[in-house]
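See below for the structure under consideration.
One chain of protein is taken out of this complex; the other chains stay put.
As written, the chains take the letters A, B, C, D and E, and residue 1 is the first residue of each chain.
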Amino acid sequence: MFSKILLVAALLIPAIAGAGEEAAPTIAANAEAVQGVQTSLDYVWTLVAAALVFFMQAGFALVESGFTRAKSAVNIMMKNLMDFSMGSLFFWAIGFGLMFGATNTGWFGTTGFFLSDFTPGGDPWVLAFWMFQCVFAATAATIVSGAMAERTKFLGYLVYSAALCAFIYPIFGSWAWGSLLNGNGWLEAKGFIDFAGSTVVHSVGGWAALAGAIVLGPRIGKYSKDGKVKAIPGHNIPLAALGVFILWLGWFGFNPGSTTAGNTDIAMIFVNTNLSAAAAAVAAMLTSWIIFKKPEIGMSLNGALAGLVGITAGCANVSPTSSILIGLLSGVLVVLSVMFFDRIKVDDPVGAVSVHGVCGAWGTLAAGLFNMGGVTMAIITTQLIGIIAAFIWAFGAAFILFKLIDLTIGLRVSEEEEIMGVDICEHGGHAYNDFQITK
Amino acid sequence: MFSKILLVAALLIPAIAGAGEEAAPTIAANAEAVQGVQTSLDYVWTLVAAALVFFMQAGFALVESGFTRAKSAVNIMMKNLMDFSMGSLFFWAIGFGLMFGATNTGWFGTTGFFLSDFTPGGDPWVLAFWMFQCVFAATAATIVSGAMAERTKFLGYLVYSAALCAFIYPIFGSWAWGSLLNGNGWLEAKGFIDFAGSTVVHSVGGWAALAGAIVLGPRIGKYSKDGKVKAIPGHNIPLAALGVFILWLGWFGFNPGSTTAGNTDIAMIFVNTNLSAAAAAVAAMLTSWIIFKKPEIGMSLNGALAGLVGITAGCANVSPTSSILIGLLSGVLVVLSVMFFDRIKVDDPVGAVSVHGVCGAWGTLAAGLFNMGGVTMAIITTQLIGIIAAFIWAFGAAFILFKLIDLTIGLRVSEEEEIMGVDICEHGGHAYNDFQITK
Amino acid sequence: MFSKILLVAALLIPAIAGAGEEAAPTIAANAEAVQGVQTSLDYVWTLVAAALVFFMQAGFALVESGFTRAKSAVNIMMKNLMDFSMGSLFFWAIGFGLMFGATNTGWFGTTGFFLSDFTPGGDPWVLAFWMFQCVFAATAATIVSGAMAERTKFLGYLVYSAALCAFIYPIFGSWAWGSLLNGNGWLEAKGFIDFAGSTVVHSVGGWAALAGAIVLGPRIGKYSKDGKVKAIPGHNIPLAALGVFILWLGWFGFNPGSTTAGNTDIAMIFVNTNLSAAAAAVAAMLTSWIIFKKPEIGMSLNGALAGLVGITAGCANVSPTSSILIGLLSGVLVVLSVMFFDRIKVDDPVGAVSVHGVCGAWGTLAAGLFNMGGVTMAIITTQLIGIIAAFIWAFGAAFILFKLIDLTIGLRVSEEEEIMGVDICEHGGHAYNDFQITK
Amino acid sequence: MKKIEAIIKPFKLDELKEALNHLGILGMTATEVKGFGRQKGHMEVYRGAEYEVDFIPKVKVEIITTSEMVDKIVETIISSVNTGKIGDGKIFVLPIDSVCRIRTGERDKDAI
Amino acid sequence: MKKIEAIIKPFKLDELKEALNHLGILGMTATEVKGFGRQKGHMEVYRGAEYEVDFIPKVKVEIITTSEMVDKIVETIISSVNTGKIGDGKIFVLPIDSVCRIRTGERDKDAI
Partner (left out) sequence: MKKIEAIIKPFKLDELKEALNHLGILGMTATEVKGFGRQKGHMEVYRGAEYEVDFIPKVKVEIITTSEMVDKIVETIISSVNTGKIGDGKIFVLPIDSVCRIRTGERDKDAI
């Protein structure tokens, strides 16, 4: 078999990895070769998982646009495209170094900016690792987009998005995950359990979303003069449902991929992820059925996502049976939470705060409660510390950030623009030319 | 390279798999290490394939909603979400044990319910295997959803869906595939060839769909008073086409993944799967062109699926050239079959019976006819036995089930509700708010 | 663990690959076993990548239909389905042999038609390799579909599509990539760098698209009598955006998969691919913002694709930092190019010529300019030779082909049919029954 | 000449068309409209918020005809779309000054 | 009997409905239309080509009523949908010969 990589071999400084395979068979050579193959397998799995997590960007884009109005669909697609595009660049330049660089404080890293840890010919693992972490950062950023839909200035959003990928997410990330590379955070030092990011990714994104929704205020028409909650139905439920299926698929990269190693541990993580999501979707459907007399699809879809977020922290250290319990509770919780935030007049069109913030916190606690290795007061305390730290940091930093944006370039479009729709005003076009739109 | 799994190592009872890699290099250790890496590769491949098969749920949802009316799209999304969510739970609790548990009768398994075969710290293979089998079970369930679209009571559908994943599918599955784990079915004992499930998954789903469509009866307006077939055009062809592409993608997990081993055998399975689908799409297009004077897209899309179903049984034991023949015949067959069922007034809005039932049976026969190792009368007989057994069991059991549902909670919505659309009546909402809908 | 493959073992001539694993552990046996596992990993990775590239077909279908009118959506789906289906068959019968067969001229291969290189029981690598190359061929074919949208006779398109997969693409491919199997092309002999096909796949497709758009002429209404460019807005921007996300995902198979080996080299290719796409999306958005005063989504989406095409040639031999530069330039270039072709009255509804043709050429040059191993005049010259050869061959051959089709079966529908829409005239149906369409 | 406007339930359009054809009516124009009236709408729920949909999809059919035909047409409409249920709709008759066929310039009677 | 046609800004429909209900108007028919008038449209851009959208989404509300009610209704419409901005719309009053309720065959006053 002729590997195309040889085509560029002459151009590449180092010998091609894996060349060792051709070495004369000695015990040592074999041992090394086995290592080499396992390493290759780790790369393949980690990067395949990264690709799946990347695809979650599409899932978020679809869920968010499906749950909002036709006149905002272009804007949501642009926000999701830019979350990932700008996020990749800012995480490359700044975020990755803050999150995984060496640190003596345990509060943020100070090395490895601009992927400087990689030298052509050197160990490419840092690249595989960066790729996987990059899609995680962008996920945190994109969570916020839905909660701020239909009324946010595009420029203001871009500034927020860059800041989250460059600072807010990585700094918290360094506390919990820094030691995965060169860092070493104060939170992980305490034994904080958050295998794939219920808190690090989802709560951080969810609490930032809460800050954004609060600073923005509700969409025109979301609350009647007499303060009653008015429904603003989403314009494309099939797209939203497709988005949820894509997110579920992406989570099979998000959770098991967090091993960043192609080993047998991923089996249980797959199963736990799936069972929690399934249980949560069913629980949310039943809850909505009981409360609204109909099995409502918006809540059922949110339910599946709630179960995925809920199991993210504990997917590697709870049993499949526990995963079902975690999912069931996530499904009930998300419905009640969505209704709660509606009540207190926080207009979150897609339920991002409830799904990612609230269920992320719940999942982090659950990772301690259902720990297969047994639960101690110490574990619970650490989990709570992490949960609270995430809220204080993410909500606080995002709140200040949004206020600053509001005072400077402006965060919200004018009333007239909002009625016309952000698509025309911010992007000069419509999502559905050719269709008769009724709102 | 620092594996995140170590973060939870302290919490996990067993030593982490693959730790053996660090053992002092001896011949035995190396041999074991190689085995370990191959095992890891098998896990990675099986679970990546499972993720692809999971994604087929989205494909089915899109094909079904695209081929039906806008007023039923929410209901179809809910059905597909719940097929998989409830299916996962019921397959976990009951189905998996019936299908793969130990058996002395050869008719159904009696162990391994609630994933009891897995013990924390024990061999996690059963989890990887469960995950792969779970997405198969849900596939069988979701096939039926399309054939019963636009007129089925949601609650009645949920009962059916649970029953299929818990009993109908697993029991047949145990006859043909039980020995893949702890079972040992009477059909596989005869040497029945159905590598990836033309019969086990698709025909079983297809014949259940036939039973459902018959018990329900046609949609209002599908047949004029004078008995002429009236078209009820699907509302979103691009969604349906996307669904077919997604299903085709998923089949690259469905067929090659059925090796549940990461080895070189998957290459031929990939090629066969692809060539059969391609040939069938072309054949169906040409057939529709000849019969209707236009290359019709609905039939062409069904054709691709027919080719995928047709090669599923024989993908590992027929040649690429044979795969093309199998596909060509599947493509012609599906068009004629769809027209036939329309004629006899079985209203199957998406062609599920023809694609999965009829072409599943054809594919199972073809797996014998085109067997690379040569064909014998015995092989054909066994294939026919399997095909017939599937029809009797799946159609019979499903027919009784649907009749029971109809007599108890009711299977079909009222005429008024059907005219309004199941979305509003069953779920209290529309799929396309903001759009002017004309039906 | 019981591999299902054993079910058909009796039927398969050769012993199952990997059986060697059970051999008594000797040094030689271990060495061989390691090789076996690495080989299996290469298969798994190559085929997973092929699946991702296959999925790009869906991405193209969505981008093309999203950027055109509702009345052409059925036709575009049919064209994309058939590009891949017929393409697979013609590449199997003819293309693969021409591209990778043995050759003594260096201009085209003459062996391996109908996959004759594969013998049951023989080395299945040729099948894995065929699968990967097949999805590449179909990609080249499908690029053209968008540029010819909304006005092309379906039959004429099918003839073109078959010819491209059977002759135009493979012949050029044999010049640059033939030696990946049994061939040995004149261009690769010069050391032409095109790792994953900026030129071989994208420019070839892009220049063929240019020929098609020129021979067809612009859509009715694209230019006013006084020659002003008139906008014909796409009908479904969210679909187009989803298509771009899917294409981006597929590119994680397209570029890293081109190693056709599961090794550590893929890490840098992943990172380069992602950074270039991200940079290009941002650059295109900013460019459109500056020129049109609004961040326009059509251009931003094209930008992401431009960055992906731009890095395809050099993804394995340029640094991540260079990838960002390549992407930034691709993003600016594509916007200017789209406007340029609009000016000169080449009506390319989706920007296929600019994205694939122009940015493919740029990327091929950039692969030389930013070569990590250093750049020489010789390298640049070779790159330019390849770029020019691609233009002459692809544009020339396609132009003649389209002219011939036009003179024989006809390439363009009648004015009346174009106004009614190709969906009804060519396929006898609509994409969006149930919706009120306004154009 | 007169213009007859009938607001009917959407799924009755085909039956109405056939009935009018039998009457020899060779032309009509249909419009998707939303009606508010005695026929109460229904509650819908979206993500926990209930809301009433009181504008119900209807189809408005416009028929230009001669004064003589009016009564016949009105009867035909009633008999073909009447379901006896609230929401069946209304028929309005309006005066028309003149009619013209664009293609030929024919006027009034000859134009329909 | 008269027919009142009001062309209004879409987001004003609910307010108009409520205002008319208070007036005791129990029926109306709404249609999505596109309006061209003094209210200038806006420029849009698509893939580099700018174009003006001068047909603006409006809603046409039709109300059949007795001659006596016309003025009240017109005033109510004006007061409830007037924003003082260009594009608020128009009200047209047309004569009607007869009205009929399909369900019952009732005529004129009784039909509305």
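Just so it is clear, contacts are C-beta pairs under 8 Å (C-beta built on N, C-alpha and C of every residue); 3 or more make two chains touch, one makes a residue touch a chain.
Since the structure is predicted, the reported quantities are computational estimates derived from the model, not experimental observations.
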{"item": "Neighbouring shown chains of the undisplayed chain, as defined at the top", "value": "B, C, D, E"}
{"item": "Sole residue of B:Ile220, B:Met339 or B:Met420 that reaches the chain not shown, by the stated touch rule", "value": "B:Met339"}
{"item": "Hidden partner chain, touching residue among E:Ile8, E:Ile25 or E:Val45", "value": "E:Ile8"}
{"item": "Residue among D:Arg38, D:Lys85 or D:Arg101 touching the omitted chain", "value": "D:Arg101"}
{"item": "Chain not shown: contacting residue from C:Ala28, C:Ile290, C:Ile388 or C:Ile419", "value": "C:Ile419"}
{"item": "Which residue of D:Ile7, D:Met28 or D:Ala49 touches the chain not shown here", "value": "D:Met28"}
{"item": "For chain B, the residues touching the chain missing from this view", "value": "67, 229-234, 288, 291-294, 296, 298-299, 302, 335, 338-339, 342, 351"}
{"item": "Residues of chain C (touch criterion as defined above) contacting the omitted chain", "value": "419, 424, 428-430, 436-439"}
{"item": "Absent chain, residues of chain D that touch it", "value": "3, 17, 26-32, 64, 94-103, 105, 111-112"}
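Note that in this section only the chains that are shown with their structure count from here on.
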{"item": "Neighbouring chains shared between chain A and chain B, ordered by label", "value": "C, D"}
{"item": "Any chain that touches chain E and chain D", "value": "A"}
{"item": "Pair from A-E, A-D or C-E with over half of its contact pairs in common with B-D", "value": "A-E"}
{"item": "Centroid comparison with chain A (C-alpha atoms), farthest chain", "value": "D"}
{"item": "Relative to chain B, chain with the most remote C-alpha centre", "value": "E"}
{"item": "Mean-CA-position distance for chain C and chain A (Å)", "value": "30"}
{"item": "Distance from chain E to chain A - Cα centre to Cα centre, in angstrom", "value": "47"}
{"item": "Rounded Å distance, chain B centre to chain E centre (Cα mean)", "value": "52"}
{"item": "Multi-partner residues of chain A (each touching 2 or more other chains)", "value": "27, 30, 34, 37, 39, 41, 44, 48, 125, 233-234, 236, 292-294, 296, 298, 428-430, 432, 435-439"}
{"item": "Shared-contact residues (touching 2 or more other chains) in chain D", "value": "32, 44-46"}
{"item": "Chain-to-chain touches, reported pairwise for every pair that qualifies", "value": "A-B, A-C, A-D, A-E, B-C, B-D, C-E, D-E"}
